[in-house]
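A single protein chain has been omitted; all remaining protein chains appear in their positions.
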Amino acid sequence: MLFHVRMDVKIPHDLPREQAAEILAREKAYSQELQRSGKWRHIWRLAGEYANFSIFDVQDNAELHAILSGLPLFPFMQVTVTPLLRHPSAIREDDS
Amino acid sequence: MLFHVRMDVKIPHDLPREQAAEILAREKAYSQELQRSGKWRHIWRLAGEYANFSIFDVQDNAELHAILSGLPLFPFMQVTVTPLLRHPSAIREDDS
Amino acid sequence: MLFHVRMDVKIPHDLPREQAAEILAREKAYSQELQRSGKWRHIWRLAGEYANFSIFDVQDNAELHAILSGLPLFPFMQVTVTPLLRHPSAIREDDS
Amino acid sequence: MLFHVRMDVKIPHDLPREQAAEILAREKAYSQELQRSGKWRHIWRLAGEYANFSIFDVQDNAELHAILSGLPLFPFMQVTVTPLLRHPSAIREDDS
Amino acid sequence: MLFHVRMDVKIPHDLPREQAAEILAREKAYSQELQRSGKWRHIWRLAGEYANFSIFDVQDNAELHAILSGLPLFPFMQVTVTPLLRHPSAIREDDS
Amino acid sequence: MLFHVRMDVKIPHDLPREQAAEILAREKAYSQELQRSGKWRHIWRLAGEYANFSIFDVQDNAELHAILSGLPLFPFMQVTVTPLLRHPSAIREDDS
Amino acid sequence: MLFHVRMDVKIPHDLPREQAAEILAREKAYSQELQRSGKWRHIWRLAGEYANFSIFDVQDNAELHAILSGLPLFPFMQVTVTPLLRHPSAIREDDS
Amino acid sequence: MLFHVRMDVKIPHDLPREQAAEILAREKAYSQELQRSGKWRHIWRLAGEYANFSIFDVQDNAELHAILSGLPLFPFMQVTVTPLLRHPSAIREDDS
Amino acid sequence: MLFHVRMDVKIPHDLPREQAAEILAREKAYSQELQRSGKWRHIWRLAGEYANFSIFDVQDNAELHAILSGLPLFPFMQVTVTPLLRHPSAIREDDS
Partner (left out) sequence: MLFHVRMDVKIPHDLPREQAAEILAREKAYSQELQRSGKWRHIWRLAGEYANFSIFDVQDNAELHAILSGLPLFPFMQVTVTPLLRHPSAIREDDS
């Protein structure tokens, strides 16, 4: 089941630099592992913003939340979730 | 080059029913042809809304606008465009 | 799987009265059938508004959309969907 | 009498970790006691957000406020209250 | 139990004048009867707007909704309801 | 002359506790003195929010501002002022 | 007593042209008479918008509302009122 | 050439008190000098808000910006500029 | 003096087609004449929207308003004006 997620990141300027770097490294590893598993199906950066649009393919709402709330950057993110479904005009096999 | 597009459709209730049906048929054909060409890469419906999120892969802004303004439903749509790029954590070949 | 849905109804004042009455009768029957099936788990009216908050228990996003877009009042509604999950502090068996 | 409440939690990143943990433990106990009493009838988490939708069944506005303002997390929450009533199409006994 | 209600009125310019006048006459009678009964405790006009702030004193949410949805102008109003309670600093007997 | 005022209070979490307590005590005394004088005619708490709706009866805009800007909590408030007048349907003597 | 008023005009495109012209002529006469009386102290157009900022000098809220609701264009306006007072840094005699 | 400017001031609560007082004193002197020169033509306080509406009479956009960005309080202000012109119904000589 | 203008066009769907075509033809001629005169210095379309960003170089606010309110599409536009000035980092001769 697919979900569209927008993540906007806002790291406070008084967060110690090493702490921020460590969080970002964990974030990248976490994201790539989920991408390899097929659960984090797409991720794109928005031009000019510290933000991404992502597509998740998960079993249910609970799994989606477990993934998102486990993001190392989660405390510094605003997250917007939109449930998706196959569009009646879609022709691509895997857009559902 | 990738763009994220949100389309919200609002057909006026006093538009004659046959006219609406004819527009919708043309819209579907138009969309599917662009999907087959590879330019309209993804399309998903938003649960509970008369709206879609789409990903376009076009040469430039002008081509994107030509495609969108050519949509039979364009006069009844609110369209929001966001330019995308490859996310530094992305692992999938074709997410850029 | 649970979803929270807010529906705001706005019937155009120039819609013929009998047509409106007929739609409302179908809406009520449609809603009650889904309530009996267990898919439309809760429905509450918002005091002072022509609107409701509802909880749906469906298999997936696609089933939710099929139900919502099938509402006789759907063309006159603004619908907002929020995916839910069990809260870690919940004690009630069926709140998930 | 039923009320719909949305709670959005935002804990400042410079709040000492032990203080946050202690508040969260009290919050959980407080919530579960009210759930057992029947006053906090439902609680659901919103997927991807540090937020919940809840349904309260209280005697009046004053009791609702006493409960909400007594939440250990109240100083870190944005709270939105909506008074509810039985929907004319509802069939479930206890949705009012 | 007290509720604060804001009503914004927007009468469509193509509503026949006599129909509008008849609705407004019924609205005034309806409001004054409820004021005499003590349920519609206060009503003030907002300077420069076709709107009012009102205070209702009702038994519960259901009674409030019955009163508001029975307003002759209800189909042309946007209504915002806020549940009130006695303020801890209030000294006036009847502000609760 | 009547004014409707909404006050939303937001005390920064890093304000020393004793300082906050001292401000709140002064706020209560200040409010009650103005209520006794008849200038602060009504005050109600909004259920679930650290906010109030109030009605002031003052000579002019300048007196209203002097009262509001003198509130001990003023630096931590967002204040919204709406000028009121007698509603043409009002029957209560003192709603103007 | 001074008030700042913003008026945004939106004339429906299906209003007969002669009717619109007649309303506009009355509006101008009405405004100029009030300007001559000193009650409508200033009026400026906003560049690029069918809107004005005005300053009114009236006895009280009720007189302001009588003037504004008597505007021939009132049914086609959105009006925003802000009560003003002398600024502590003002040096001009008549800015209060 | 006239401009309408709204200034909303928000002084951080952790700014040392003497520093704030010194800025405010400079702000007042700066404002009054510009008022005497005729460039800052009007200034009014908004009732209940730490804000003002002002009218500036300057040569061009650049002069306006030089004045505004030179305000001692500028780093703590949100500023909204609206270019004005003579209203076709205006009768006062100096409202343009 | 430079101004940034955003124009959003919304033509009502029940405007007769020939009338719309005639307005659009006049709009284009009007715009191009002003571009040739140097007053309408830039115009760009926004991808996916019936809107443009433009830069005007005019003598003052009054000339800007005369140009904008004279647009054949003006009754169907929402216009947003922002006064500009030379940026301190600009190197291009004619960006002021």
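Each chain carries a letter (A, B, C, D, E, F, G, H and I) given by its place in the written order, and its residues are counted from 1.
The definition used in the following text is that a residue touches a chain if its C-beta (ideal position, glycine included) is under 8 Å from a C-beta of that chain, and two chains touch if they have at least 3 such contacts.
This structure is a prediction, so every number in the text was calculated from the model and none was measured.
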(message) Counting contacts across the full complex, list the positions on chain I that touch the omitted chain.
(response) 2, 4, 27-28, 31-32, 35-36, 41-48, 52-53, 55, 82-92, 95-96
(request) Spell out, residue by residue, where the missing chain touches chain B. (result) 1-3, 60-62, 64-65, 81-86, 96
(message) Could you pull out which residues of chain H are in touch with the chain that's been left out?
(response) 3, 5, 12, 14-15, 61-62, 64-65, 68-69, 75-76, 79-81
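Everything that follows uses one rule, which is that only the chains that are shown with their structure count from here on.
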(request) Find the geometric centre of each of chain D and chain G from their Cα atoms only, then give the gap between the two centres in Å, rounded to an integer. (result) 45
(request) Take the average of all CA coordinates in chain D, do the same for chain F, and state the distance between these two points in whole angstrom. (result) 27
(request) Pull out every residue in chain C that's touching 2 or more other chains. (result) 2-3, 14, 45-48, 61-62, 64-65, 81-86, 96
(message) Under the stated touch criterion, can you name all the chain pairs that qualify?
(response) A-B, A-C, A-D, B-C, B-I, C-D, C-E, D-E, D-F, E-F, E-G, F-G, F-H, G-H, G-I, H-I
